[in-house]
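Structure in C-alpha cells, see below.
One protein chain is absent from this view; the other protein chains keep their places.
Going in written order, the chains are labelled A and B, and every chain counts its residues from 1.
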Amino acid sequence: MKDILTLGEILQARGVSRRGFLKYCSATASLLALPPALVPQIANALEQARRPSVIWLSFQECTGCTESLTRSSSPTVEGLIFDSISLDYHHTLQAAAGEAAEAARHAAMEENKGNYLVLVDGSIPLGNPGYSTIAGMSNLDMLMETVEGAAAVVAIGSCAAFGGIPGANPNPTGAVSVRDLVKDKPVINVPGCPPIPMVITGVLAQFLTFGQLPELDRHGRPMAFFGQTIHDRCYRRPFYEQGKFAETFDDEGARKGWCLFKLGCKGPITYNACATMKWNDGTSFPIEAGHPCLGCSEPGFWDKGGFYNAVSTGDVGSGKAFAGAAVAGVAMGAAAAAMARARQKKTMKEA
Amino acid sequence: MDLLEFARGPALQVALYIFIAGSLWRVFGVLMLQRKPDHSEARKSGGMGGALKVIYTRAFTAPAFKKATIYPKVLGYALHVGFFAVVFLFIPHVVFFKGLFGVSWPGLPNNVIYFIGVITVGLGIAILIRRLTNPVLKLISNFDDYFSWFVTLLPLVTGLIIPIRFGIRYETLLAIHILSIALLLIWFPFGKLAHTYFVFISRGTTGATLERRGAKT
Partner (left out) sequence: MSNIDPVSSPIPYTRGNIEPILHEVIHALDRLLETDEPTVIDLASLPFAPGELDQLEEYLGTGELTAELNALGRSRIRETIYPGVWWLEHRNTEGDIVGRYIEITRAPAILMSQDADIGAGRALLGDKLENADPGNDNGADNEPRPN
C-alpha cells in the first residue's frame, strides 16, 4: 500500500523538531527563490502535503540529468524532498529490472491514477521507433501510455524539454521534445545540460508545497529559476559595463576575471539560475571557472552559431554570397551607366 | 525560428546583400557617366591632388557664410561624431564587425556609449526640429529627407532601449534593434544617406575640375 503520511508527519516520525522543520522550510523557500516572508505559508503547506508517486522515464539521454540529481546526496534538503516522494520507477536508480520493473510502473500508474508525476529525461525519436526502446516498447508509446493518468509531466534536461543534442542539426533520429507530443497534460520544462540539481528538486518541492504548477515562461520553464538571464545576475557584469573583456583564454583579462562576452558567452540570451544558485552546492559556475556560458537551457543551443562566437556576431552568410551581391551591384551600376551615357550622347548630339 | 534568429540571420543577410549591391550600383552608375570633355588647355594638371584638397576644404564653411550656418554645422558634425562613436566604439558592435571583417579595435565603456547615444538622440531631434521650423528647409524637404532621418535615428533609439528594458524581453528588443539596422542598410544606398559615398565623389570631381582650370580651391 502506498504511504498516506503527510510530509509533516514523516518529519515528526523521524524526530525532527519544529525548529528543524522551520529550518527545512527556510531552505526550501531559498531553493524556490521565494521571499523569506513566505516561510510560514510554506511550513503550513508542507505540513499537509502528501507523498506523490513519481514515475521517471528515460529516453534518448546521456543520464547526465540523473547524475546531476544524485549529486545532491542525502540527507540534504534535496534528499528530504526526495524522501518525501515515492520514486516508483527509474531505470538507473531502481533495483528491479525487466518484467518486474515494468510491472512496478504499471502498478504505480494504476494505484495513483490521476495523481502521479511523470518525470522525463531524454528526447523521443520519431524517425523510427526502433531507435530507442525499453522492454521492447518504443519511447513514444511508453510516453503516451504513461502520461495518460498523470497529474503533470516534468521534462528534465534540455533533451526532454527541447530535443537537446539528439535534436541538433541534422537530427538523424527525428528527436522531439516532450511538449511536442504531450498536449493534454501540463508539462513543465526544466532545461539545462544538465539542469542544476537544486532546480530539479526545487520544482518538485514547489509542486509539493503548493500542490500546483509554478508560473511558467514562454518555453514552459518555471519563472522562479528561469526568470532571469545569466547576464543580469552575473557577478562579472560590472566588467561588461566597464568594457573590460577577456580577449582569449588565459590572457591577462581572463586571469583578472573579466567579462567573457567576446569569447562567446551566451549569458545575455540564456535564462537559468547558474549565476546565483551555482553548481556543486554553490561552489561555482562555468563563467566563474573562466568558460563562457553555452546557453544550455535555451532551445537549440547546439545550433546557435558556435560556442565561441559572441552573441552580437550575426549569422550573415557566406563570402561567396557577398561577392555575388557585389558583382550584381557593379553589373547594375554598369548597366545604369551605359543607359545614362547613351542618353547623354543623344542629348549632346542634339545640342 | 523566433524573431531574434530571423533578425540576426535571414533579415540581416538580405539587408547586407541589398546594401552592397545597391551601393555599388549607385556608385558605379555615377562614376561611369560620361563627362563633358574639357577642350581648354589645362592650367594645372587637375587630378587627385585637387580632388583631395577640395574634399578637405569643403568641410569648412566659407568665411562669408560661417555665422549664418554655424548652428546646423555644429549640429551636423556632432551627430556624425555621435553616430560613429556609438556604432564603432560600442564593444558588442566591435565584436560584430570582427565577425564580419576579421579585424577588431578597442572600444569605450558601455556607460560612456549610452551617454553619447542619449546626447545624439537629442541632437537628432534638434535637427529634425530645425528642418520643420526653418521655412526654406521646410519647403524643400521631401520624403527622402524625413525617411532617412527616421531610419538613422531608429537603430540608435532601439539600441538605447535595450539596456533600459522597460520590462520587455532582451531578445525582443535586440531583434527589433537588428531589424531597424536591416531597414537602414536597405534604404542606405537609395536615399540621401548615400551622401556617404557621393560627398567624396562630388567634392572630388569639383576639385579636380576646378584645379585643372587653375581656380583657387
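The rule is simple: a contact is a pair of C-beta atoms (placed from the backbone, for glycine too) under 8 Å apart; a residue touches a chain by one contact, two chains touch by 3 or more.
None of the values given here were measured: they were computed from a predicted structure.
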### Task
Check the whole complex and report which displayed chains the hidden chain contacts.
A
### Query
Which of these touches the unseen chain: A:6, A:30, A:70 or A:133?
A:30
### Task
Consider the whole complex, including the chain that is not shown, and state which of A:16, A:62 or A:126 touches that chain.
A:16
### Among A:172, A:211, A:238 or A:306, the residue in touch with the chain that has been omitted
A:238
### Query
So which bits of chain A touch the chain we can't see?
16-20, 22-24, 26-27, 29-30, 33, 35-37, 73, 75-77, 79-80, 233-239, 255-257, 275-277, 280-284, 288
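Note that in this section only the chains that are shown with their structure count from here on.
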### Query
What residues on chain A touch chain B, complex-wise?
229, 231, 240-243, 245, 261-262, 268-269, 309-317, 321-322, 324-326, 328-330, 332-334, 336-338, 340-341, 344-345, 348
### Task
Flag every residue of chain B that touches chain A in the complex, lowest number first.
4, 8-9, 12-13, 16-18, 20-34, 36, 91-93, 95-96, 98-100, 107-111, 170-171, 174, 178
